[in-house]
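All protein chains but one are shown at their positions in the complex.
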Amino acid sequence: MNKVIKDARTAIADIPDGAAIMIGGYGLCGVPENLIQALCDKGARNLTIISNNVGVDDFGVGLLLHKRQVKKMISTYVGDNQLFEELVLNGDLQIELNPQGTFAERIRAGGAGIGGFYTPTGYGTIVAENKETRSWNGKQYVLELALRAQFAFVKAWKGDRLGNLIYRKTAQNFNPQMATAADITIAEIEELVEPGELDPDSIHTPGIFVQRLLKGKHYETRIKRES
Amino acid sequence: MNKVIKDARTAIADIPDGAAIMIGGYGLCGVPENLIQALCDKGARNLTIISNNVGVDDFGVGLLLHKRQVKKMISTYVGDNQLFEELVLNGDLQIELNPQGTFAERIRAGGAGIGGFYTPTGYGTIVAENKETRSWNGKQYVLELALRAQFAFVKAWKGDRLGNLIYRKTAQNFNPQMATAADITIAEIEELVEPGELDPDSIHTPGIFVQRLLKGKHYETRIKRES
Amino acid sequence: MGKHNHLFIAKRAAQELQNGFYVVLGAGIPKLVLGHVPKGADVMFLSENGLLGLGPRPQAAEVVPDLTDAQKGTAAAVPGSSCFSSADSFAMIRGSHIDLAILDALEVDEKGNLANWMIPGQMIKGMGAALDIAAGARRLVIAMEHRTKDKKIKILRDCTLPLTGLGVVSRIITEMAVIDVSPDGLVLREIAPGLSVDEVSRATEAGMKVDKDLKIVQV
Partner (left out) sequence: MGKHNHLFIAKRAAQELQNGFYVVLGAGIPKLVLGHVPKGADVMFLSENGLLGLGPRPQAAEVVPDLTDAQKGTAAAVPGSSCFSSADSFAMIRGSHIDLAILDALEVDEKGNLANWMIPGQMIKGMGAALDIAAGARRLVIAMEHRTKDKKIKILRDCTLPLTGLGVVSRIITEMAVIDVSPDGLVLREIAPGLSVDEVSRATEAGMKVDKDLKIVQV
């Protein structure tokens, strides 16, 4: 199997207007920046973007907002982007906010064939409004449903042509689960290696979850904020 | 933090009669054999054992059956053990059978704070009897509940005193999830290394899940059957 | 004779493999497919105990510690394989990431229902992974002997044994025939060399349409 595509432009060429796309990354770490840039260049519109954050104004998902390509965001924290606020207030962008653990688990469920699950997170808050609740052993739970998308963009460190991926440090974040939860998963990597070079016991994303793979042109090392 | 215990006997000394214990392993691969032997020697009785298989007559969980220490098994496949059949037919042993994926997912849910989940597995079969079902997008699902235990025995390849573990090849099986789903997880390892020696990106079980750790005395390499 | 039939069935089942497929093989006849993969076929086998990239059976000298297959025997891994937990393995299966599963069966019926894990009154061995695979594989093919050893019919109007999955079977491959499950019932697609349609029908309880392009099984 050879899943390598020559470049990001080719890898995303068939993404239609109105598509739902998962995009990995936490802040500026582990972001599939080449795929996002290619999607900006292509200009597909009315997208639903499922991503933990909305990036900053000139990096990450923020680029897609800037070009008004996004109809709806499903995220957990959107407080770092000025333009985002404007778009929402003007009614140009819908936002669905999930607790971060619920967000991660909904995506895992989508990839693992689980239809829904009961989580204690959000019980008794507005997050649980209009959702089923129930209790076991005196603990209260809220029913949350699986989340899937037509496409997923993930960023890994190393990969092979079979689609096996490993991530580096906290660049893992939402990428491994998103890779499992889309009809077409497109991975961009820093380094392409031969099958067998990655330790089988250390592969984070087995190739079965990846349909397309490309080596990114360049990677910007950004640090959002000295904490 | 130093979670190292001098030997298996000491590690399991506080396991009472009637305890529920998860035991990792698939067939004869990845079995915490030193802990099982210590539990045999101690002789705790009326145990509920949660383990994929029941071992063979003289290895694995089979040893506990041989000593009549087990009241109930929760398993997925029990077809390799003669004594098991006798005990069940005589009414000396209760058995609850789960589909293997449901078994793994119930344990993961137990460790991840998920109360229950909807799976397509078993819909329309006796496995779904007396269970809630529902459908999303035309697909039918069965509600399955989380599974936890007071103790978990897991077998890993390498570990450090913080409880970080890595497994080798298919010896992983149920061990990583079981490690998350018990009040007290006891890991036995082949090799003890210093904290920092295991690659942080390749650790399968982060130390947070392990309460006690010991180096196994010896490991028998058994091959069940030439396939 | 049984063994000859098994090889015939496995070889025909191996023709179901398509380039790019991720495949699970159940115990029994399906497992034999591993030894009959067409040369150059670009497929990856999942061993549901936690190995993607199961290879042909290893020689004794090549046995790797802690590398076993789902039937608990020694296993080999191909370059580019990966190992993972059972939870992750069944996420692949349940999440419809497996293109093709091939399982053995006790009974199959014309609605695609499958029974392959339990015979009431006999000691229960447990379902292992069968129910998960039946529910999760994108396409489920049954590779089995057409009738039981004592000539009891296995392809029925309605399964009589406890089910493994409801409406899950797409195709049945036996030593006598290749039969598809369609919304209108069973369709006979291929017939073993030297057999008549009538002979297959008599060994089958469920009614079958005969494909107008009925072929002879080639293995």
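In this document, chain identifiers A, B and C correspond to the written order of the chains, with residue numbering beginning at 1 in each.
The definition used in the following text is that contacts are C-beta pairs under 8 Å (C-beta built on N, C-alpha and C of every residue); 3 or more make two chains touch, one makes a residue touch a chain.
Being a predicted model, the structure only gives us computed values, none of them experimental.
K.L.:
Please identify which of the visible chains the hidden chain touches across the whole complex.
P.N.:
By the stated touch criterion, the chain not on view contacts A, B.
K.L.:
In the full complex, which of B:28, B:112, B:142 or B:156 touches the chain missing from this view?
P.N.:
B:112
K.L.:
Using the touch definition up top, pick the residue from A:34, A:48, A:175 or A:211 that touches the left-out chain.
P.N.:
Only one listed residue reaches the unshown chain, and that is A:175.
K.L.:
For chain A, which residues reach the chain that was dropped from this view?
P.N.:
Contact residues on chain A toward the absent chain are 26-30, 52, 75-80, 85, 88-89, 95, 97, 99-105, 107-108, 119-127, 157, 167-177, 204, 221, 223-227.
K.L.:
Could you please point out the chain B residues that touch the chain left off the display?
P.N.:
Per the touch rule, chain B residues meeting the hidden chain are 1, 108, 110-114, 160, 162, 164, 180, 194-196, 198, 200-201, 203, 206-209.
We take it that only the chains that are shown with their structure count from here on.
K.L.:
If you check the contacts of chain A and chain B, which chains show up for both?
P.N.:
C
K.L.:
So using the touch definition from the top, which pair is joined by more C-beta contacts, B-C or A-C?
P.N.:
B-C
K.L.:
What is the distance, in whole Å, between the centres of chain A and chain B, each centre taken as the mean of its C-alpha atoms?
P.N.:
Chain centres of chain A and chain B, defined by C-alpha means, are spaced 33 Å apart.
K.L.:
By the touch rule stated above, which residues of chain B touch at least two different other chains?
P.N.:
Chain B, residues with two or more chain partners: 105, 119-120, 167-169, 172, 204.
K.L.:
Going by the contact rule already set, what residues in chain C reach two or more other chains?
P.N.:
Residues 77, 83-84, 90, 93-94, 135-136 of chain C each touch two or more of the other chains.
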